[in-house]
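My questions will all concern the structure given below.
Removed: one protein chain of the complex. Kept in place: all other protein chains.
Letters A and B mark the chains as written, and numbering starts fresh at 1 in each.
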Amino acid sequence: MPEVVAVLGTYQSQFKLRHPELTFVEQAQHAAFGALQAAGMTPDDIDAIVFSLAPTAFMGVADADRWSIDHIFGAGKPMMRVHTGGATGGSVVHAAHALVRSGMFRTVMIVGAERISETPDAQKVLNQIFDPFYEKEMPLQTITTVALMANAYMQRHAITQEHLAHLVVRQRRSAMNNPHAHLKGNITIADVMASPMISYPFKRFDCCPRSSGSAAMIVGNLDSVREHQSKPAFINGVGSVSDSNWIGDRIVPTAHADFIDWKLMALAGRECFRRAGITDPINQIQVAEVYDAFSIQGLIQLEQLGFCSSGTAFRLECDDAWDIDGMVAVCPSGGTLCSNPIAVSGLVRAIEAANQVMGTAGGHQIPNVRNAVATAVGGIAQFLSCTVFGADIMKEH
Amino acid sequence: MNVYVLGLAIHEPSSRLDALRLEELVYRTARAALDDAGVTRGQLDSVTLGSCDELDGRSISSMLMAMPAGAYLTDEIKVTDSGASALCLATARLKSEDFDLGMVASWCKSSKTDVESVMRLRGEPFFTRPFGLNMLLSDALFAQAVELAFGIGEEEVVGRVRASYERAARNPRGMGFEVPSAADLRASVREAMPLRKGYRAPLTDGAVCMVLASERWLDRNPGHTPMAQVTGVGWATDSYRLGEQRLRSMNSARVAWRNALRQAGLDGAGGIDVIEIESQTGYHEAAYVRAFGLPEHVAVSPSGGPFAQNPLFCTGLVGAAEAVLQVAGRAGAVQVPRVRRAAAHSCHGYAQQGNVVMVFEAAGAGIA
Partner (left out) sequence: MSGNTAEPARGYLTEQVTLRYDYAFGEVVGTFMDGLKNRKILATRCSKSAMVYLPPRAFCERSFEKCDSWVEAGHEGVIEASTIVVRGFEGSRPPPIAVAYVRLDGVDSAIVNYVEGLDLSDVEAAMRRICPGTRVSVEFIDEPQGSITDFHYRLLTDDGSAARAGGR
């Protein structure tokens, strides 16, 4: 039988534009130390490490994970770095889950850091992800490609920029209860609408900030739970799917997983929910920490995960269905929209979901959370991952 | 859950592969591995990639490379340590029982960029990068440390390099480099003390893919014969600080070796018939055979190792594929007779900061 896998402890730093008082490795160390402290563990209790690090060009040191080895108590230990772009933080949880579930290790520490503002050329780096012959010449990067998709989605479902703005207002407000969040505050729909247009339909307030910060999560098997954590969050389901890099293949009638409606998330969710025994998400899941670097992204995922039908999530948004006291609390942390330290953003979603289950979310804790889902999005929404954290052990079937 | 190698492919190596773009190189290799395994892309339920953005020249290389490796609408993940690290994670994924049929893919066009520039970029910017630490310098520091630690003489290094080239010359999957004479090697330029140019394995372009299957999958799909069982995978990392103790102790190599053997149920090197070692220089082989305590009977790198081909990032996974071929009796002209167990070693990072050891066993041999 595979091992049960649970979260033993988590840590996230405050997220802000820069941390000039720390080096990258010191940020990683804060996270490792913080997670150990949260779990009541020492470095000797950690059997292996998975490092969460997306493109290194943002901070200018290839293999910054190795620079961190000594700082995160990694010398002599098995360590590997996972990198799936923006989905990295979801993929590291899946990798650590596999390492424990396989029986190879008793405990695994996931740790990572990001300082995207170390370069003024982040969007140039993000243009570098495209095909060198056909696409790099075009003004393609994360904002413009998601904008392309958003226009088509909004036309298809008659969604307006005001619908998107409603979500931005809610999440900035939620983030006021989250001491880690980068952007937060009471803003109005008019404020969002008045923010400068970047790539239609996205205005500045529809887009995430560039955040610096670090995060860590320690996972372990049932033995380690007994030793270290009286109220763990069990990783009951994982699902991850990759699609073509060719956006032009994914927005046409022949697409298998239509990108306009993010059908790919339905595939990732189906696998994840099957493993986690989730058959009725809206009633079984209380918190959804969906990865939303842009205002359009999070709710589309809810639709594909079966929380509501396709095209309806933004209308429900305007009925406050996704607020902290709504049907499902969506990104009570403020989400990626309020803090985006790319290398660990997906990990922060997982940490937030796990914390909600463990009852350690602090000011934005939602009462009585039995299950929480976290997602991560990488490439041009080409890599999607989905993870379910539960208060109870999923019975194997 | 036992894990098996169902099929594999090693792309024909080249000093500079201009005819194919990276995607095409990997597609061809992945497709050949699927054909070798007798399965189709649609049957895969997981893909594990090992690649390096900085060598591939892309910020998120898997965006363009996941599909050629067979990941269309499939669960795919990427590690950036080495190709061999991808095999380790893929093995864990199958052992977790969440997956049953996995592709492992890794590649490297060493010719695409100046590798040493990438290596310098690996150095942290405050203390390491200013003095230009790169692969040559860190390998030289390692060579010096193990020379002193083990008393490795230049005579032995020359002998090992020559022998590697001789074995490599017989390897149908190798570059077929001319075997240099001992005098040639000794006369080659000193690049960084104590390394001479001739002691270092030349970089090449290449790719390697492996299809892994769980025992459950094999039970459900009778008629497929696995090439080998993956009985042990171990890996570890060393301190970033290249002090003398760090260099000479080869600690992560020993930990990886110990863990892989323990997982394979072995209490020493005695049960191993063949080992493929990632010897980036002649000093590496000399050091690793000592660190691993390999007895005389173990055949070391019958493929010629990196001297046969050296697509840097995936050289260790090529070695793993060679070890699997040995166990399956398919190694051709470099086949060692009666191989029951073969190990493969890979190292990555500055002065072998990370080490990986994999153990393969003849399929069925471990089943009582």
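Please note the rule applied: a residue touches a chain if its C-beta (ideal position, glycine included) is under 8 Å from a C-beta of that chain, and two chains touch if they have at least 3 such contacts.
The model shown is predicted, which means the values in this text are computed figures rather than measured ones.
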Residue among A:40, A:132, A:185 or A:367 that touches the chain left out of view: A:132
Contact partner of the left-out chain, one of A:52, A:91 or A:199: A:199
Touch with the omitted chain, as defined above, among A:140, A:159, A:241 or A:285: A:140
Hidden partner interface residues of chain B, rising order: 17-24, 27, 31, 34, 40-41, 54, 57, 67-68, 70, 72, 109, 111-114, 117-118, 121, 125-126, 129
Interface with the undisplayed chain - residues on chain A: 20-21, 60, 123-124, 127, 131-135, 137-141, 143-144, 147-149, 151-152, 155-156, 196-201, 244, 246-249, 251-254, 256, 260
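One rule holds in what follows: only the chains that are shown with their structure count from here on.
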Footprint of chain B on chain A - complex, ascending: 2, 23, 25, 49, 53-57, 60-70, 74-85, 91, 94-95, 97-99, 101-104, 125-126, 128-129, 131-132, 238-245, 256-257, 264, 267, 271, 275, 378-380, 382-383
Contacting residues of chain B [partner chain A, same complex]: 1, 47, 52-54, 57-60, 62-64, 66-67, 71-81, 85, 88-89, 91-98, 118, 121-126, 233-241, 251-252, 255-256, 259, 263, 349-350, 353-354
